[in-house]
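Omission of a single protein chain aside, the complex is shown with its protein chains in their original locations.
In order of appearance the chains are A, B and C, and numbering begins at 1 in each one.
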Amino acid sequence: MPMTNLQDRITTSFQAQGLMTTLGAELALVSEGEVHIALPFSERLSQQHGYLHAGAITSILDSACGYAALTKASPGCDVVTAEFKINLLRPALGDRFLAIGRVQNAGRSLTVCTGEVQAFSGTGGTPKVVALMQATIATIRP
Amino acid sequence: MPMTNLQDRITTSFQAQGLMTTLGAELALVSEGEVHIALPFSERLSQQHGYLHAGAITSILDSACGYAALTKASPGCDVVTAEFKINLLRPALGDRFLAIGRVQNAGRSLTVCTGEVQAFSGTGGTPKVVALMQATIATIRP
Amino acid sequence: MPMTNLQDRITTSFQAQGLMTTLGAELALVSEGEVHIALPFSERLSQQHGYLHAGAITSILDSACGYAALTKASPGCDVVTAEFKINLLRPALGDRFLAIGRVQNAGRSLTVCTGEVQAFSGTGGTPKVVALMQATIATIRP
Partner (left out) sequence: MPMTNLQDRITTSFQAQGLMTTLGAELALVSEGEVHIALPFSERLSQQHGYLHAGAITSILDSACGYAALTKASPGCDVVTAEFKINLLRPALGDRFLAIGRVQNAGRSLTVCTGEVQAFSGTGGTPKVVALMQATIATIRP
């Protein structure tokens, strides 16, 4: 599938995810094998100490990995997350967050992705990696 | 810590999690080594095909495992999720969902929990397990 | 496939695994959805403190989960481990070890298993669980 069609398809799919709207997440980049999703911090997404909840971190990173896998799938195929593992490296403290999903290996029926969530605070400065994921995405043939 | 105090502490902590309110999740059971969190389905929490998003499933199950670990922690200690792995077994289709987190081993600094999310449809009937988690929770000493 | 044929097939496959012979592991039970593999301790399998190496624990538990999945696969299908996650709960100290793999959900293309390794010391007594696994096994169709 040409990349433009793929971007359109992923944008449409992303907008159909009620949870992404509820969280306030936005699709930030779609390229072959890599997808970024951005999320501004909000108290609506906090855990008990006021940081971003691991569930919100996981939600955007799972979606980023799933869509990254979709960029490598055969035309007409869909994808679904079979499983993932995530390490939470430090408190998710920041004004905004960026989830990056990358395809590591695209097999016929399973695609393996890795991903990270970066936290940004204030203006400029180096982001901190707050989470690392390794995910298995299943390809669904029509 | 007596169990009543523990229930109060977990209830207070749960209510301080902005994400749980945003999702519409409710604390359903707190017992020693086991915590349940309930979540009614809403289109606000969907993925692109209209099922419950893996991120919502993961959010309630991570919280259930974390609080289960807290029921086994020494008084004055806090807990934080170090990492978890989740398998999504089937499309998360249902009217309401129940996340169950259980302590499998409580060590001095790390507690290992397993958990599942059950999906309920209509009235009565047997729930279907839609997700399985294995999580590592770190104990934070004061 | 009748269970006797399945036991024969798994026994033959197990004996073809050079690593199981090298480790000294033995197939202890094959039943529908559950397989046990036994391993006596040996210094040949130790880590640096003299306990059983995590690699040996993982090897028998991965095989137990894989064969458990095979008991649920359609006739003529083979299985291969796509991924697993293992928690090592305590030092693997014991005279002999038993890996137990159990099918939790058998899908068309992916089977999810959980498993544990129990450590036995001396005569009698309750075994200690030293490891917990959650694994995804892919079905290979002919």
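Operating definition for what follows: a contact is a pair of C-beta atoms (placed from the backbone, for glycine too) under 8 Å apart; a residue touches a chain by one contact, two chains touch by 3 or more.
The shown structure was predicted, so the numbers you read here are calculated from the model rather than taken from an experiment.
Undergrad: Just to verify: which one of B:Q17, B:S46, B:Q118 or B:T136 makes contact with the chain not shown?
TA: B:T136
Undergrad: List the residues of chain C that touch the chain left out of this view.
TA: Considering the whole complex, chain C reaches the absent chain at 13-14, 16-19, 21-23, 42-48, 53-56, 58-60, 62-63, 80-88, 91.
Undergrad: Contact with the hidden chain only, please: which chain B residues?
TA: That gives, for chain B, the contact residues 82-83, 85, 109-110, 112, 136, 138.
Undergrad: Would you write out the residues of chain A that touch the absent chain, in ascending order?
TA: 85, 87, 89-90, 104-105, 107, 112, 114, 129, 132, 134, 136
In this text, only the chains that are shown with their structure count from here on.
Undergrad: What are the two chains with the most C-beta pairs touching?
TA: A-B
Undergrad: Please report how many Å separate the Cα centroid of chain B from that of chain C, as a whole number.
TA: Averaging C-alpha atoms per chain gives centres 28 Å apart.
Undergrad: Between chain A and chain B, what is the separation of their C-alpha centroids in Å?
TA: About 21 Å separates the centre of chain A from that of chain B.
Undergrad: Would you mind pulling out the distance in Å between where the CA atoms of chain A average out and where those of chain C do?
TA: Whole-Å distance between the two chain centres: 33.
Undergrad: Which parts of chain A, given as residue numbers and ranges, touch two or more other chains?
TA: 82-83, 85
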